[in-house]
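Below is one structure, written out as structure tokens, with a few remarks after it.
Heads up, one of the protein chains got dropped from this complex, but the rest are sitting where they should.
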Amino acid sequence: MNNQSKYISGFAAIVFGAAVLLPLVSLVFGSLFVEGGLMITNFTEIFQQRTVLLSILNSVIISILASFVSVAIGCCFALLFTKTDLPFRKVLFFLLLLPLLLPPYIVTVAWTDVWLFLGISKNLVYGLPAVVFILSTIYVPLAAFIISGSLKNISASIEEAGLMMTDYKTLFFKIILPLLRPALFSSFILVFILSVSEFAVPAYLSVNVFTTEIFTQFTAFYDYSSAISYALILTAICLLLILPENHYLSKAPFVSFGKKSFRQLTVSLKNKNFWLIIGFAYIVFVVFLPITMLVSQWLIGDSISFVDIVELLFPALKDSLLLSVVGSLLVTLLGFAFALMSVKYKTKAIDSILLFVFAIPAIVTGIALVKFYNSPMLNFVYGTSLIILIAFVARFLFVSQKIIAGGLMQVPDSFREAAIIMGAPPFYTFRKITFPLLADALFTSFFIILIFCVAELTTVIMVYPPGTSFLPVRIFTLMANAPQSTVSGMCLVALLSTLSLITIMMGGRKLLINQQWKRTQ
Amino acid sequence: MEKNPIIEFENCTKSFGELVVLDNISFSVKGNSLISVLGKSGSGKTTLIRLLAGLDKLDNGTIHINGEKATEGNRILVPARKRNTGFIFQDLALFPHFTVFHNIAFGLKVNKENNYKAIVEGVLRQFDIIGSRDKYPNQLSGGQQQLVALARTWVLKPKILLMDEPMANLDVKLKKQIRLKVRELMKQRNVTVFYITHDHREALELSDKILLLNNGKVEFYGESGDILKSDSTYVKEFIEI
Partner (left out) sequence: MKRIVIELLAVSLIAFSLFACNDKTNEVVVYTSVDQVFSEPVLMEFEMETGIEVKAVFDTEETKSTGVLNRLITEKDNPQCDVFWSGDPMRADVLKQRGITRAYRSGETKGISPVFIDKDYNWIGFSARARVLLVNTDLVREEDTPKSILDLTKEKHKGNFAIANPLFGTTSFHFAALFMELGNEKAKVFLKGLKKNDVVIASSNGDVKKRVATGEIAMGLTDTDDANEAIKEGSPVKMVFLDQDGFGDLIVPNTVSLIKNSPNNENGKRLMDFLLSPKTEKMLAKSCVQMPLHKDAPVPANVPSLDNIVPMAVDYGAIAKKSEEIKLYLKEWVVE
């Protein structure tokens, strides 16, 4: 690690440590160590309650199933949309993303409406399988996105070498899948943590999960000490995940060679129509069905016009999107610095700390931030949207770091060393060599974080400055007593605006990468 | 020890964690020679030339280049970019987002050479790759990539050229062609070449001297012809006599 990247990483570490870690750690310690002693009783009490244990079990079952399903289906789609010559694959991939752009609560309401409309039994609708189904539909695109990035970097020569000896199926299981392990694991962990901390979906479907318990401690009992103990158990469950990852991935070969210097093998599908039908069927039945429900709810009944909805949401929309772009940029920058650290120092400590912060339930993060920043001295943070940026960093840095570290591992050291031997100063090397080669990972991080930021409700509602207004908060608070058609309409407008923002950025990205490559030369 | 050596390793030790890769080795090299570095994989060949290039630090010992102390223990006294060495990596490390022209121009531009365009054009002609001027590395054949890597290094006029088994994947004919090129260049500019290979026949054919590493120690170092006369059983086994 050269001096410059040391400065960058050091700066990022200080910012993160002071702005995010300090508030969280002081809250956790403050509530666990009361009058000089550790509140062990909290934990022993928790584990003595049968209902609590059941809720932990529910949480774990739901999250494991949802992660498995999301990763499995996501992997299939990643394969289908990045490795084959399937017609319309880019359009299909884009459409696949849609469920990720809607608030999970809305997706749940839409799905239950669809099911009840189709006459499916209530006992089936309100239950654990439905939670797993809905969470999976939301997180399939996330897994597909991450796995696809990794697939793109498998050199054709590896596959071709394999194809000399065996058919594609064996090749897939023996060669490609093992090479994908880091990506599969990353997406599994992400989906697991997102599912385990999801509150709205199980609550709406009357499934008692562990987050409900945490929430109840906060909102019904106002018992912060217990609530945080509960939250720590959840965090511990998530941290347990990194152990097998450690064990499993230490032996996993990372696909480590220069991007673009290798050709990518495109598999020519024999029965294109069949796969096309599968792809379209998924989009129609899983993506479009709930959206169609929203559209019809918007149009039927006391239909509110598109313009009225935009007017209703406009101030929030503008601020929200702008702040999310800034937030996503900031998170990605920090994510990059932390990726540098974790890859160069080859330490799991950084991953563990970031995972810890990510796995802490959003409401705890929110309370920690309020407790820490709400002081006359720090009012320039708490009273402004800086506090929201900090909340974004706290919530999503882990995701960004994971994505970028994956990219960084695929840029060989020899590139950097070659440049240095030729006399390039370190920062110049970084700017001309490492950065452009990382552009893909940086953009992926930027997009995913952007989507998360636009939708983040729990922390934002805890910390947003009075008198300002943010999209998810506004939709959420308007939702309570607004007619169904308005609620559905609002969600569609939100979906549309996020979508257009992403489309613009994707267009910009194409231009930028081309430009960047030209400019660096 | 050679007189007025251009390179001198003095009691150099290097380990990665528990693993001792180079164990107290010493040797020196005089200018304008081609040294083949031989040894089984894991014997420390790559580490040796990375130390020479200034990419890694030592645990103990000193490396002199041109009579100047370049590395002393874990301190790099002359940084990599000031050592006037060229390094051809095993994976060639051609920048995938640069065209051939810009790959070669990179070092010149970094070193503020204003006339770089003309120089690059010249080298492209000299290496017979002018037709690939605006192609990206992934559009080239293996042999052409090789030549680009060589040209990229050559254009910076190194006094020491370090090659880490760069031709492992080439066919015999191409290998020969490139070897000839290296020889020709060496003579032209009075360059010292370190050439890593695990193929002893190639080494015998190509080099002035051979350095055979075994378990972090120098098993043989001398004129390439002399290796055939060595008494060491390890050497005999290695070169299959």
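Note that the chains take the letters A and B in the order they are written out, and that residue 1 is the start of every chain.
We adopt the following convention: a residue touches a chain if its C-beta (ideal position, glycine included) is under 8 Å from a C-beta of that chain, and two chains touch if they have at least 3 such contacts.
Keep in mind the model is a prediction, meaning the values are calculated, not measured.
J.: Which shown chains does the chain we cannot see touch?
T.: Visible chains that the missing one touches: A.
J.: Determine which one of A:309, A:323 or A:471 touches the chain that has been left out.
T.: Only one of A:309, A:323 or A:471 touches the chain omitted from view, namely A:323.
J.: Considering the whole complex rather than only what is displayed, give the residues of chain A touching the chain that is not shown.
T.: 4, 7-8, 51, 54-55, 105, 113, 116, 122, 199-200, 203-204, 206, 208, 215-216, 218-222, 301-302, 319, 322-323, 326, 329-330, 333, 363, 366-367, 370-371, 374-376, 382-386, 389, 427, 431, 458, 461-462, 464-468, 473-474, 476-484
One rule holds in what follows: only the chains that are shown with their structure count from here on.
J.: Between chain A and chain B, what is the gap in Å from one C-alpha centre to the other?
T.: Here chain A and chain B have centroids separated by 45 Å.
J.: Which of the residues in chain A come into contact with chain B in the complex?
T.: 257-263, 412, 414-415, 417-425, 428, 432-433, 436-437, 517, 520-521
J.: What residues of chain B sit close enough to touch chain A in their complex?
T.: Residue list for chain B touching chain A: 53-55, 80-81, 83, 85-87, 89-91, 93-99, 102, 105-107, 110-111, 136-138, 152-153, 156.
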